[in-house]
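Working notes, beginning with the structure itself.
One protein chain omitted, others in place.
On to subunit A.
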């Protein structure tokens, strides 16, 4: 069906986001198209800074040093990302002035960036050190913590840094974009991935020995099948997927597959290596996994990592496979037991609503228009709704399933998610995707139940908090909104009801969820700061709109269609800063309320 080798879960969103320089360059040109001139002009200007830098840093012609310079090891926390704030209009000058205890981000950014550039060439222990720095790991950490950590690292690394920066000579430190979580995969075209899978034979055998024969033999078998895949044998491809999916959660195969031998490791490999370490243990340290995932999960291991972060899969390796099988069976039983009740008088209305919404779920993504996928959506939403009569199905929940389906289905597809015919996937695999999506959605919604109960108190509460945060960090914008008569509820309701999904392209949502799933109360608490950072990002352009109508229209149609990981990571970095500041001085907020 397709001549390209399997893309190992390299989903369309990743490709788009990571894409080649030419893709990134499209940011400026295509942003003009959405009829949002004011924003576009300003934003594309801001992005073009990032863009040039990206092109530079990903230009392969600079040889090995270039590739390692892109290989910024993921900081355990977002200060790496925040270090990257380009001089975009949203840079948080007002924040740093309004939050005295917080170390001025701006002053730290430059050295931090250069040090992380160097870090790729520094010994592994140092990465370990960095990774294990616990300072900024908990959301209640004092604002200093992050700063303290960075400065420590800086001091340590800065001594080694300058040379390498000069050497590579391609990174203007202040312009260095946030280390995009998945950029690591950039140089890895599907073809090279295939090669890497083959070249790692020795290492995999080693792993196999460590992990026991069973996994090893499966791996062997899978490798064989993979070679056959390349000869375009659709059916075998599916079997391969099958075995992969059957094993993914219980083993580390998809992880080891990507470990390349050799001296020079790219950032991708190092990041995967770190994940590998975290995932290999018989009892995964979820906190450590969260620290790693905060700055983005490589797409090929995202399905497994998300299952763990959601709390759907147990940290204990031995229990994992059994749990997975049990939960999948349990879901099947739920469908068997309840799905027929959808036409009963008391459930008719719910199912009718779901049926109306499913066809208009992600209408721009072809996969979600396929009947097989739509039926999955219907079942997931219906079963969830009748098991949660307190809220039932609420519009927007249909959006919230899509990232899970996209991530999990991509794992069993033989071709690109965006163009693949899902009917070619064996039903048994789709059933697993469906069950996993259901349980992960349930976990996610458990944390934000009050968003969807009668009168939606959770949403109104979060809007009030968002308003309060904006009032403190961007008084000018707050006053502007107030003077033009725009209410927060008029734009932010949708932001919170759909967790910003309506405002962002799917690949950005997925990246955002890497972080939110890694945060304690990510969608209930941290997400409000994400909304605040998101709003603040457009502050200048919004303040230029001085009447109610153009302002609200702007707010409801923010120009994010060309966003990639860099932009969303800027938002995340800012959100992290806000959370550090506000959670430490929560008294201010609560006193106000």
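Just so we're on the same page, a residue touches a chain if its C-beta (ideal position, glycine included) is under 8 Å from a C-beta of that chain, and two chains touch if they have at least 3 such contacts; residues count from 1.
Going forward, contacts and distances are computed from a predicted model.
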Handout entry: Name of the absent chain as recorded in UniProt (options "Large ribosomal subunit protein mL44", "Topoisomerase II-associated protein PAT1", "Rab7 GTPase" or "NADH dehydrogenase subunit 2")
Key = "Rab7 GTPase"
Problem - Of A:321, A:347, A:374 or A:395, the residue in touch with the unshown chain - result: A:395
Fill in the blank from the handout: Hidden partner sits against subunit A at residues 352-353, 356-357, 360-364, 392, 394-396, 398-399, 452, 454-456, 460, 487, 489-491, 493-494, 497-498, 502, 549, 552-553, 556
